[in-house]
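The complex is shown incomplete by one protein chain, all other protein chains being positioned as in the whole.
Let's turn to subunit A:
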Amino acid sequence: MDPSEVEFLAEKEVVKIIPNFSLDKIYLIGGDLGPFNPGLPVDVPVWLALNLKQRQKCRIVPPEWMDVEKLEEIRELERKEDTFTPVPSPYYMELTKLLLNHASDNIPKADEIRTLVKDIWDTRIAKLRLSADSFISQQEAHAKLDNLTLMEINTTRSFLLDTLNCMYKLRSNLQPGASGGKAQDHH
């Protein structure tokens, strides 16, 4: 999957905005939005929030977890634990990137937040590499991956799955009688 497609899914997440215009309810196929009143916070999907922001029609209220203190706590926990800790949002990385790139003026301490989220991401990806390594060297057939986000899975997907398929192919050719000579797709 392309990372932009993961970002596309993240754009469906809901975020609070404070509009500077008024508009009645909008009846979208995916649900109703609004009504919009100047100064009154309202929930909209991220794709709309960013569009309105780019047209200078609103201010984005950062999600609750996008806060230096909270993120510092998460970072410490993530560093302390060997397993993956629960993340504040299943799309924390994408949302951070989207909101900081397009609405950094609405987010207090944007630079610190960027660094913190990057630290959390790096710690988690390092863990992910370690567990992928042991998954392969132990020749496991099943792994539980709770708390991993789609973007994290996606960074390792093609490499890990191709590797596993190649190893499977090599092994099944070694074992006599096992699907020998049968053409199978291994991407």
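By definition in this document, contacts are C-beta pairs under 8 Å (C-beta built on N, C-alpha and C of every residue); 3 or more make two chains touch, one makes a residue touch a chain; residues count from 1.
Keep in mind that, in the parts below, contacts and distances are computed from a predicted model.
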Among "Exoribonuclease family protein", "SPRY-domain-containing protein", "DNA replication complex GINS protein SLD5" or "C2H2-type domain-containing protein", UniProt-listed name of the chain not shown: "DNA replication complex GINS protein SLD5"
Contact residue for the chain not shown (choose from A:14, A:77 or A:143): A:143
Among A:79, A:129 or A:157, residue touching the chain not depicted: A:157
Touching residues (missing chain, whole complex) on subunit A: 1, 5, 8-9, 11, 21, 23-24, 26-31, 33, 47-48, 51, 135, 139-148, 150, 153, 157, 160-161, 164-165, 168, 171, 175, 182-187
